[in-house]
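Here the complex is missing a single protein chain, while all its other protein chains stay put.
By written order: A and B. Residues from 1 in each chain.
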Amino acid sequence: MSGAPLLAAFRQSLGEAWAGGAGALLPLGFLGGTAVLVPLGIGTDAATLKAVGPVIIWFALALESLVTLERIFQADAEDGTLDLWLQAGAPVSALAAAKTLAHWLSAGLPLALFSPVLALMFQAEASPALLVNAGLYALGSLAFFFWGGVGAALSATVRRGGLLISLIALPLYVPTAVFGALAMSGGPGSTGAPMFLAASTLFACAVAPYAMSAALRLAAD
Amino acid sequence: MWSYFANPHKFLRLSDWLAPTFYAVGTLCIAYGLWQGLWVVPKDEYQGGDIMRVMFIHVPAAWLAMASYSALAVASFIWFVWRHELADIAAKSIAPLGAVWTAICLATGSIWGKPTWGTWWQWNDARMMSVLFLFFLFLGYMALRASMDTRQKAARAGAILAMVGAINVPLIKFSVDMVESIHQGASVITADGPKMAAVYLTPLLVSAIGHSLFFGGLVMTSMRTEIRERRIARLRAASLEGA
Partner (left out) sequence: MIRGERVLFRSISLSVRPGEALLLRGANGAGKTTLLRILAGLTRAETGEVTRAAAHHWVGHREGLKPLETPRTHLKLWAQAWGARTGIDPVLTRMGLARPADVAGRDLSAGQRRRTALARLLLEDRPVWLLDEPYTALDADGRALIDALIAEHRAKGGAVIAALHGEAGFSGTTDLTL
């Protein structure tokens, strides 16, 4: 098997994600909007904001992945593209992974790269650690996208599947959120946490494509 | 072996007497456990005094929360591999019952927690958090099934989700364990576990067996209903076709 179908699926998804929603601006706006609400609600005490800032960004990333993923397989199922991909001669799990990766690149990674700016707004010290954290956000959001992708594939034929995706995917987000938040807590356990975060992301990348594949075959049936 | 149990007729015949037996023995066991727990065993001041007697419902419920999700995953796996309809019927029946016992576990845990820990909800308690996420997994499973338009699709989607959930449970457990080990609060007391005095152990065990049997009986009854509902749906479709 050649990689041609995978490359084509990747490019199609990337093009869609980029053209369909003003590029990465839309997800960035979502992230900013979600995060900005928090200080308005819990007050502007610098110490509090500094403590909750990293977690708020995790939270916003998780929400953003759910919102982004709602349509990725649903649209394919509605317009008949899914039927074509299922017959493209490539493993469906690999196709699903390629599509998920494309959406992560356009809606997950930019947010992770933008996270230092948000962190500064949450009173974090400007330091290289913010860049390390951006890497952790990138890693964790990849797991969000893969597990969210399972939810999205399972609810591809469900009208108003967004709520369903959230209910399905949120328990699967727990390890990532926990390890991610721990890694940035600076307290005990924060040294080992990045490794666990990486492991759980790897696990997601390894397992989720097969579940997506089974779910997409079901969606076409 | 599965194909023997996969036969709905054999299942109906078996459950015809097995379900009532489970109910009867289960009720006796639960009654014994409650009687021992509420009136016979001494209260333990360290565990919060009389409130610790809720343990005789809480611990069996916790056991069933985990056991029922495991059963759901196993049934889903069997259905996914061998496509025995009875396995799907079992999975469909287990889910709402499992959710109920999981909710009982959460509620009794909370009631027990207030006087002993001073809070209805202990965020850094790994067991509470694990059971909560188990509850969400059940809810997601039921919601997904309900949103599919045919029973075949509900079975497939449900099986995929149950298996994905099952392989994630250890990871979820591990991560919340880590939170607990880091944010260990002084007020947190080990509520059960190996430190349990022997005087509690027997009634607890009997109670857990009772709950399990009762749960099994309910699953069987629910499966019998589902088998008949599907049969009715088939007959109705056939008669419409003939008309």
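Heads up, the rule we're going with is that a residue touches a chain if its C-beta (ideal position, glycine included) is under 8 Å from a C-beta of that chain, and two chains touch if they have at least 3 such contacts.
Everything quoted here is computed from the prediction, not taken from an experiment.
Chemist: Considering the whole complex, which of A:A8, A:L163 or A:A198 touches the chain not shown?
Modeler: Residue touching the chain left out of view: A:A8.
Chemist: Which chain A residues touch the hidden chain?
Modeler: 2, 4-5, 7-9, 11-12, 15-16, 19-20, 75, 78-81, 83-84, 86-89, 220-221
Note that in this section only the chains that are shown with their structure count from here on.
Chemist: From the C-alpha centre of chain A to that of chain B, how far is it in Å?
Modeler: Whole-Å distance between the two chain centres: 31.
Chemist: Can you list the residues on chain A that touch chain B in the complex?
Modeler: 150, 154-155, 157-158, 161, 164, 167-168, 170-172, 174-175, 178-179, 182, 187-189, 193, 196, 200, 203, 207-208, 211, 214-215, 218, 221
Chemist: Where on chain B does chain A make contact in their complex?
Modeler: 133, 136-137, 139-140, 143-144, 147-149, 153, 156-157, 160-161, 163-165, 167-168, 171-172, 174-176, 178-179, 181-182
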